[in-house]
Each structure stands twice: as structure tokens, then as C-alpha cells.
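On to subunit A.
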Amino acid sequence: MQNVDFTLCEGEIHALMGENGAGKSTLIKVLTGVYEKDEGEIFLKGMDKAAVIRSPQDAQKLGISTVYQEITLCPNLSVAENMYIARGKGAGQNWKKMNADADKILKSLDIPAKATQQLSSCSIAIQQMVAIARAVDMDCKVLILDEPTSSLDEQEVQKLFGLMRDLKKRGVGIIFVTHFLDQVYEVSDKITVLRDGKLVGEYEIETLPRVKLVAKMLGKELNDMEEIRDDSLVYKEKDADEIVFEAKGLQSNAGIKPFDFYIKKGEVNGFTGLLGSGRSECVRAIFGADRVLHGEVKKNGKKIKISKPIDAMKNGIAYLPEDRKIDGIIGDLSVRENIILALQVLKGFFRPFTKAQAYKFADEYIKLLEIKTASADTPIKSLSGGNQQKVILARWLLMNPEYLILDEPTRGIDIGTKIEIQKLVLKLASEGMSVTFISSETDEMLRTCSRLVVMRDRKVVGELSGEDLTQNKIMSTIAGGDR
Partner candidate 1 sequence: MKKKFLGVVLSVAMVATLLAGCGKKEEPAPADDTATEAPADDQSGDDAADEGSSSDKVITVGIINNDPTESGYRTANVKSLEEAFSAANGYEAKTFYSLKNDEQINAAQQFIQEGVDYLLLSAADTAGWDSTLKDAQAAGIPVILFDRTIDADESLYAASIVSDMDKEGQTAVEWLASQNLDEYNIIHIQGVMGSAAQKGRSGALQEKVDAEDSWNIVTQQTAEWNAEKAQQIVQSVIDSGEDFNVIYAENDDMARGAVAALDNANISHGVDGDVIIMGFDCNKWALKEVQAGNWNYDGQCNPFQAPYIDEVIKTLEAGEEVAEKVIILEEKGFDSSITDADIEANGIGDETAPTE
Partner candidate 2 sequence: MQKNTSKSSVANVFSGIFRNQLFIPIAALLLLALFNFIMDPSFFAISFGHNNAGNPVLSGRLITILDNGSELAILAIGMTLVTAASGGQDISVGAAIAIAGSVILRVLCGGQVSPEHLQAPIIVGFLAACIVAMLFGAFNGVLVAYFKIQPMVATLILYTAGRSIASWINNSQLPIVNEPKFGYFGGLIPGIPIPTPFLIAVLCMIVIALVLKFTNLGLYTQAVGINESSSKLNGLNPKFIKLLSFIILGLCVAVAALIKVSRVSTINYSVVAKDIEMDAILAVALGGNALSGGKFSMPASIIGAYVIQFLTTTLYKFNVRADALPAYKAAVIILLVVLSAPVVRDKLSSLGKKLKSGTRVKEVG
């Protein structure tokens, strides 16, 4: 990252935008002292000298707090303990007072949590809010929110925004990093765009329409954008009627109700519903990732048995899991090893690929999916989120599956990659692959899927296709009751 100017005013919500690898995280890490800066100075209000930030502790002292994408609290401690941990109050903690204080802050911020509650018993959204409350209590003047909404559902996002607006009124400057354009326009006052480690510009929100913002982020002109939109908006009605995969009364131990499901050759369908409605659990049951309790499964009309992932893989089913970090990448292994892993497992223990073969596969997909990596030997963990996701996608594409399940493939990755992935899905389907696509962003689903299975409270509550595929119809089905 080089030569970036960034100004944050009191009581302002300032969105920091850019594709993955544009330098947002780096900027934040410099501001919070995780990385040391090589050049440049940081000034804070009321200080005539440049601030010295060498460590996160320095940043905290100066009133700069960060809430990261991944929750960095301790799930097995109580809410209050999390709020006061490592804040130098040392031994002789007064637990009663601590809990009372915590409750007061939580109440004033309207956060529905109790001080004595164990943190892990709260939802992700509440946990995030607790992290924010902790920052607020530390007298922070600058609050950095790094992708706070990526694992929240719509209601939770609204709650979080309420909290942000509240803080704004109190004069806190908020740096808001997100991939969701809607959210940016909902709460932000200003936008700073970064690209390839450089500053593109700082804009008032009114002066920068969405399309322009995307163009700035991608570094493309408006015309190019039109093209992408055109392309991605088009989806074809599938007329093939050959059922590739079919499940009847499938139920796993992950707490979903038995459900029926089918997908045709070349079809793209999806599961939709609120976060936690059981979307992922359904596809996990199909793939054998959770223990299947009962149900009948057919592939190309033939009855098969899937009790563990390898069974599904042998039947040409691939599954890109929801949580990239926990279920997807093998962090320390190279991009090459991560790409070949699934196919290698399928091929067998005693038949490893030669180095040359492995490199051939890896290089082919690095090129095909435009994966940004130093080499095929780079550990996957050092890639940006979007590129990690592409590697996992490459892993499953290499297997050349008949049926590909993508669970939130676009979460937490930049808009450019999102569009690429959507286009890829449509292309694969046009070549005859069946794809199940799950996304929290309904417009992505609308753009790609020709049929949606709607879920509520771990139960399939409806199926939409054709003319019913509209934002409103989905919403009303999810909410229950046709309005």
C-alpha cells in the first residue's frame, strides 16, 4: 500500500471500499498498529504532533478500536468479562461492579445481551455488538468495523446500523469496511475507494452513484460495467428434464426437518431463507457432511447411499462449504495441494499425482479462474479471501462434477470476483452441469437460479420458479403467508 491519504471527521460514517487485495485491510492494520508503516504520518484530533502507533495497545490508548470480521473475543467467557478483559484493571476485579457496568452500557446501546451471559450463547450479531460495546466503553474516538455484516442476516444488520447511527450522534468516527453496496448507501456519509494499494479518491455519498462506485473499484469505465450487468442479468430457462439428483425425506442430525429435493441436468437452483433457516444443513445432508438419519437418495434415477462426503464425491457431487476458513481451505498447504486435494482423494491413497501433473492442474485453474497468487507453491492462507475462494472452487471444478453445490461462494469476497463466480455458474450450467447456488444476497440468486427452494425455521416452506422469482415473492414466502 502506498501514498494513501485518508481523513475521518468526528461523527461520520466513512465507508472504505475496494476489491479484495486493494489495501483496505492493510490500511486498517497500519492504523491499529498491527503493521508498522514505512512512511507517512497519522494525526489525531487535539494533537499537534503525528501520533506514534507501534502496537495495537498504542492504538487503543489513542482511542482507535477495531471490530474485525472474525470475532476476536473469547466465546467461553461471559459478556462482561469479554468487555473488560485485558484492560489493565488487573487483579482485584470487582465482579459485581463489572457486571453492573456492562449491563449499563449494553442497555444504553440497546444491545439485547446480559452481562453474565456466556458469549458463545449469543448470536454472531450480538457478539459483534458486544465487541463494539467494548470499544465504546474504552472511550474510542475512531471505531473501525471490518466487514461487520458478512455473517449477519437482514434484521441483525438493521440493528447494527442503528447502533452505528447512535454512535455517530455521540461523535464517534466510524470506518466501515464492507462488500455490500446497499449497506454502504444506507449508512455512510463518505466513501473512500482504494484500488491496488493506491488511493482512487474520496467522495461524498450523494455525488457517487452505485454504478460509478463499482466502476471506480474495478477501475473500469461505465461502458464496461453495462456489459457485466447485461451478461449477469441474463439467465436462461432450462428445458432439460433429466433429473440428475433426487432426495426424498432426507434428514440429517443437524436439526432440519425431512425434505424433498431434486435438480435437473443443466439446472441452477438454490436454497433461500434467513440465516440459520437450514439452507446449509440441507446441502450438507445431500453431501453427507452431517450424519444422515434417514431418507432416500437417487442419482440419475438409481438409488445410492451417501453416508460420508467421499460417497457423494464418488457419485460426482461436489460441495463448496459455507465457511471457507473452517471447512474449505487447508491453510498451510500450497495453492497446488489445495486444488488437487479432492480429485486426489477420489483417485486413491496409493495413486498420487506426479508433481508435474499436479502443477499442470494447478496452473490450468490458476489461469482459468484468474487466481492471484505468487505461484502454485504459495500457501493458500496468504491469499486474499476471494482468491482463496477461487482455489476452493478450482478444487471442485477439477473433479469435473455432475452436480456442484455452492454454499455462499460469494461471501466476503470482492464484487469483481462475485460477478466472475456468477458468470461461471451460468457457463457451467450451460455446459450441462447442475448447480445448487446458495447466497445471502437475493439479487445474486435471482440472477443465477431458475428455481428457489425457500426455507424457514429449518423446514422447506415453498418452491419458487418462473414468474414467481421476484424479490417480493421470496420475501413473503420467507416471512410466511402470501401477502
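One rule holds for everything that comes next: a residue touches a chain if its C-beta (ideal position, glycine included) is under 8 Å from a C-beta of that chain, and two chains touch if they have at least 3 such contacts; residues count from 1.
The candidates were selected such that all candidates are chains of the complex that A comes from, given by their letters.
This structure is a prediction, so every number in the text was calculated from the model and none was measured.
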Result, touching chain for subunit A in the complex among 1 or 2: 2
Candidate 2 contact footprint on subunit A (complex, rising order): 287, 289, 308-310, 313, 319, 321, 326-333, 337, 341-342, 344-346, 348-350, 352, 395
